[in-house]
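Okay, so here's the structure we're looking at.
As you look at this complex, bear in mind that one protein chain is not there, while each of the others sits in place.
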Amino acid sequence: MSDLLTKVREGLRPPAAAGSGAGSGRWLVPVVWLAIGLALLAFPFYLETFWLRTGLLAMAAAIGAIGLNMLSGSTGQLSLGHAFFLAMGAYGYCVLAGDPDGPATGLGLPPLLAVVLAVLLTGVAGGLFSPIAGRLRGAYLGIATLALIFIGQHVLFNAHDLTGGFNGRVVPRLEVFGFVFDAERIVVAGVPFQAMEKLWYVGLVLLLGCVLFARGVLRGRPGRAMNAIRDHQIAAGVMGVPVARYRGMVFVISSMYAGLAGVLLALVFERTVPTYFSIVLSLEYLAMIVIGGLGSVGGAVLGATFVSMTPLILTRYSEALPLVTAPGTGGGFAPGEVSRFLYGGAVVAAVLFLPGGLARLPAAWRARQRARRPAGEAGPDTQRNEEVPR
Amino acid sequence: MGAADLRVRGLNAGYGPVRALTDVSLDVPDGAVTAVLGGNGAGKSTLLRALSGTLRFHGGAVTGGTVEYDGARLDGRPAASVVAAGVVQVPEGRQVFARMTVADNLRAGALGRRGDRAAQQAARNRVHELFPVLADRAQQRAGLLSGGEQQMLAMGRALMARPRLLLLDEPSLGLAPMMAARIAETVREINTQGTTVLLVEQNASLALRLASHAVVLETGEVALSGTAEELSASDEVRRRYLGVADEEAAADAAAGIAAEDAGVAAHPPLTRWTA
Amino acid sequence: MSAASAGAGTGADNRAPADAAAPRALEVSGLTVRFAGLTALDTVSFTVAPGSIHALIGPNGAGKSTCFNVLSGVYRAAAGSVRLGEHELTRMAPERIAGLGVARTFQNLALSQHATVADTLLLGRHRLTRAGFLATGLRLPSATREAARHRDRMREIAAFLGLEPYLDHPAGVLPYGLQKTVELGRALCMEPEVLLLDEPIAGMTPTERRHAAGVISSVRDSLGLSVLLVEHDMGVVMRLADRVTVLDFGRRIADGPPEQVQNDPDVLRAYLGADAAGDRDEEAPAGPGDDDRGETR
Amino acid sequence: SGKAEDDGGGGSGGSGDTASEGDELVTGPGVGDDTITVGALTDMTAAYATLGASVTQGQQLYVKEANAAGGVCERDLELVVRDHAYDAGQAGTFYAELEPDVIGFSQFIGSPYVAAAKDSIDANQTTVIAQAWTASLLGSEYIHMIGTTYDIETINAIDFLMNEKGLSEGDSIGHVYFEGDYGENALEGAEYAAEQVGLTVVGQAIKPTDEDMTAQVTALARDGVSAIIVSAGPRQAASVAGVAAAAGLGVPIVGNNSAFAPQLLATEAAPALLGEFYIAAPSLPIGSDESAPATLAEAYTAEFPDAVLDMGVVAGYGAMELFTEALRGACDAGDLSREGVAAAFGELNAYDNGFGVVNDFSAPDAPSSLESYILKPDAEAPGGLVVEAEGFVSDLAEGFPRG
Partner (left out) sequence: MTTFLELLATGVSLGSVYALIALGFVIIYKSTEVVNFAHASLLLAGGYFAVLSREHIGFWPALLVGVAGAAALGMLLEFLVIRRYRGRDHSVLAIVTIGIDIVLITEFARRIGPKIFSYGDPWGSAMVSLGPISVPQTRIAAFVTAAALITLFLVAFRYTTWGVAMRAAAENRETAALMGVRLGWVSASAWGVAGALAAVAALFLSVFPTTGLDRDTGLIALKAFPAAIIGGLDSTTGALVGGLTVGVTQALATGYQSELSFLGNGIGELAPYLVMVLVLLIRPAGLFGTRELSRV
């Protein structure tokens, strides 16, 4: 009797065997992750400061990008104001942990407490913006948040006591239970550990924590609500999701991620400077999440790594690249220019040729593999989604 | 055969890995109403999209076969050029331009067929005659019309292009009985005024009443085809698409009993959730 | 047969103490909604008795969906009231109304393109779950336990609706009929007290329609919820509904048991059409057996 | 492991085990058997791209000349340039990359980034020549600037206005300045001078993206200023001059040395700039017919035919020349380590590079000179500037308190 329905359903080919694509390579995944993890732990023993700094910048960027991706990728709220919250985190930490007798205001709190408070402070700032963040969406919110950048820059330049003005202020050293993350050389296994080596592990821990937290949120109840708001605001409300409040809360969380990223950046920079926290920075963060893959935590990390490392690596190895000339020698392209071409081009290419960003590469590759196999086991989607919820 | 026939031969189409049409062949004779029947997901909309050149908007593509209209090939052509050839589709789910006024929606309908003002005015008058509500609501935003009103607008908009062949995708969807009848009448009227119609419908009885020929699609393949009389006499069609010969089940349902077929019986009734 | 009665029985047995207090009537009175220059609803009143299936019918544009939008908090009423027990709904935000146990489906599908069917259904459980950002982010045991419990229930509902094979599919690529079922499932996942269904079976084949109608009456029986149903398929309306309210141009033109409404001259004129009435008479022996739109041939 | 302690180059420990022919030459990072590596951190793609290009090319020109003339200490100079695009992340990272391998930096653009590296600079005793003239960078014996700072330059400019342009006690002067270290440092000077001689300063802070100065000039006109100081970029200065001229304001305008670019003389702004518009600068312009500027102009044009001859060329070339001078001093003293170079800098207390100013690098807390030239745009001269008033130090500048 139900033959027709059955036929229709067969036509859809529900996934027969879960994970049909994995097959023999299944054991590979944990092994690869283990290898990556070990490598990350070992890097400070092998890499020069340049690489450690570059890596730390990427980690900080990744934390910020994860937060932005929760807002823009998963909830559909465009934000161009991320740089403001990065600055809040960076300067907040400086003020809270700063030397009370220094040239700029400092409360002299224990650094670890200052980190926590700075992140909370950034959250509060994000919360103050929620009358706007909760009500607006799309382009309007994006441009409204632009105001934050200009307000931020204005304050950074003018509130000398807090920010140190144009030349910024010194970042107090991080100190965790008496262990100071400063340039003081300690020797570990024959390798001198200085600021970057020590901070490396701080960065790893923070990033890991942020990744896990974000994944938990996105895969859980809040994540579903966020996606619903992105995809169908009215339906989300009718299903019981308090839309404006959720938007506000995601904005707060994303701000706190940015705040933490700001703290880490400040620790790496050792001096915070206002010019860094400009609109360009916000745009870079957007580029990160698009290149990496909207809505995906892993994508944010990949995108952040790509965007923050490209200019450094290109500039460093500029002599070795074709068409790139060393600065000042005239003709050709300067390394800075090439890196901009590359990352601008990557944004465009990611959207056009790799919908879903770098994070979709493995899946796309697997789909290719599957397509090559005779029996078309592929699910019905994969091609269609310009952005993948997670 | 007359020149302005639509001939589909061996059409294959799909969405990425999903095959939606397999070797579909059919003819739409000039001046007639031809119906396409089939259940959910049978590929009816896909067929129309393949004809109108809009599969690509859904990530799909024609992978084989030919479509010929009036002696010229339509397959592979962009949508705008299909419209220029006189083949106009009313999409499933109405798809009116929600933020434009009703009047502008009608103007948009005329975009594909450049013609003199008089011809356009005539087309508009005709649409207003068929659907007076569109004249009353001319300045309202189309998105705020009710479902039925939107369906009328969608048809009116397509008529603004003065089509020779009109492709209708489930025009009675969501319409009140009277309105569904009105739409049916309108389809007939449009047809008698000289427009060929290819009608996709789930409401088979309505479709078979209007059409002279019909095709039944099942999971992307032509399962049956013939004249409307033949098909409505066929047991298969009566059972599956007309829902007659099934009175016991209906009676059961009327008694508030879960239908036997299709799954429900296989599962115990849902029990209350106790938190 | 027994399924329904047994279901009803179990429903009654399972009724938790909190629910026992429940069955609340949904009372709509004097509801008026205006859009610039248009009165979409004009002092409409009706009451959905607890545990009943109440149909809201009327020509296209009569204001049925508008009424749903007010009931679910999407539109604001210009006047009138909607009460569910002691709660006044007209001033509540959608999420608060949902919190009271009012669930709905949408006429033109409001599903996320990308979310899987499982996630779509789980969204319905938002109001019943508590885990917030912190709990899910930190994977607190409370959140994990809650998630597992509700996932089980979601599977139960999916199985009941025959959606189980599609749980991992993106909802957006399913055929229309299945998407409608997903919408219904999402609403059921809210464990509603009142279920608002806006044309739940439009676009389905006769077989599917029958199936869906069976599902609706089955959940009403077994879960004891009230259903407010908008539908143009008169066959289904007549055999499911306990009571019918008819709207035309935003005004209530009839209200009563199906048989009475069906023969109301106003309704015939405004909605069913004189022809339909004629057809119906001719075909009367067939009874309300099938799709009323496809009568004689 | 890869970077175990042994290759540490432990700070002062002269790793010059390959002593050059008998002399016990002590060497340090950046000094090899045949080369001396000098770092340059520049901006060639962002906000300071114009300056960065001129400075870098000036330095490359000098290195080429010096190597052709036999190098320094029997070694060739090697300039490693990194373009940090005026970005905090890149500036710090490239500093960290180059620092272990260079003897010092002959160029470091971006005062915030120099300030950020200050701890490391002091700890590693790395000599850096900053391409910024703000007082905030004073105070380290390893960070040098050539010429005077913006505050002193502005004080001298006001002195010039008082002496030559009839500005007198009780008048108001307008000050259009960039928000940031440059403008604010200049403002400090202006306010000091104003207080000393009884002027009122009307400030107008602007951002580098402000290019239309109409509103600012309108406001200054309302306040009846008798002169305007511009501590901003060339375009802002030109707009101020243009609007003031069009409004018939008729007051003299003086800009700091960064407020002029020769390219302006090819634009509509030229007439206004050729009027009552002056530039205060820390050295002779490249268009001067003294021998050093003239030779440089000629050599630079030959090397980079399409490049612009601006103050950046002088600054870059001069900085490289100075750095090399210090290297020579260190070599002569037999200590080509970082301390040696720093010490050699300390010896340079009357250094004259032929650009009209004698510099003293021995006092970390003071600029190397307090002198300013007053220049005037001239369409004929190479680099677009000629000397209006020879280098001088105003009494006000002498008395300017530091700290």
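Every chain is named by a letter (A, B, C and D) in the order it is written, and numbering of its residues begins at 1.
Methods note: a residue touches a chain if its C-beta (ideal position, glycine included) is under 8 Å from a C-beta of that chain, and two chains touch if they have at least 3 such contacts.
Nothing here was measured: the structure is a model prediction, and the numbers come from that model.
J.: For the chain that's not shown, point to the residue among A:L96, A:L294, A:M309 or A:A367 touching it.
T.: From the options A:L96, A:L294, A:M309 or A:A367, the contact with the absent chain belongs to A:L294.
J.: Which one, C:Q107, C:T136 or C:Q262, makes contact with the chain that was left out?
T.: C:Q107
J.: Just to verify: which one of A:L28, A:I143 or A:V205 makes contact with the chain not shown?
T.: Of all options in A:L28, A:I143 or A:V205, contact with the hidden chain holds for A:I143.
J.: With respect to the chain omitted from the figure, which of B:R19, B:R124 or B:R141 is a touching residue?
T.: Selected residue, touching the omitted chain: B:R141.
J.: In the complete complex, which positions of chain D touch the hidden chain?
T.: Residues of chain D in contact with the hidden chain: 45, 49-50, 53-54, 179, 202-216, 218-219, 221-223, 234-235, 238-239, 242-243, 245-247, 261, 263-264, 266-269, 271-272, 308, 310.
J.: Touching the absent chain: which residues on chain B qualify?
T.: These residues touch the chain not displayed: 52-54, 57-59, 78-80, 83-84, 88-89, 91, 95-100, 104, 107-113, 141, 143-144, 157-158, 161.
J.: Pick out the residues on chain A that sit against the missing chain.
T.: Chain A touches the missing chain through residues 72, 76, 78, 131-132, 135-136, 138-140, 142-144, 146-147, 150-151, 154-155, 157-159, 233-235, 279, 283, 286-287, 290, 294, 333-334, 337, 340-341, 343-348, 351-352, 355, 386-387.
Operating definition for what follows: only the chains that are shown with their structure count from here on.
J.: Measuring centre to centre with CA averages, how many angstrom lie between chain B and chain C?
T.: Going by mean C-alpha positions, chain B sits 27 Å from chain C.
J.: Report the inter-chain centroid distance for chain B and chain D in whole angstrom, where each centroid is the mean of the CA atoms.
T.: Inter-chain centre distance comes to 76 Å.
J.: Hunt down the residues of chain A that sit against at least two other chains at once, touch-wise.
T.: 1-2, 4-5, 8, 12, 379-380, 384
J.: At which residue positions does chain B touch at least two other chains?
T.: Residues 15, 18, 39-41, 240, 261-263 of chain B each touch two or more of the other chains.
J.: Once bound in the complex, which stretches of chain A touch chain D?
T.: Touch residues, chain A against chain D: 45-50, 53-54, 57, 157-158, 165-168, 170, 183, 187, 189-192, 196, 265, 268-271, 273-276, 308, 311-312, 315-316, 326-330, 334-337, 340.
J.: Please output the residues of chain D touching chain A within their complex, sorted ascending.
T.: 1-5, 8, 42, 44-47, 52-53, 56-57, 59-60, 81-90, 92-94, 96-97, 100, 111-113, 115-116, 118-120, 123, 134, 136, 179-181, 184, 304, 306-307
J.: Quick one: in the complex, what on chain C touches chain A?
T.: So the residues of chain C touching chain A come out as 72-74, 93-95, 97-99, 103-104, 106, 110-115, 119, 122-124, 126-127, 129, 131-133, 135-139, 143, 147, 165-166, 168-170, 172-175, 186, 190, 205, 207-208, 211.
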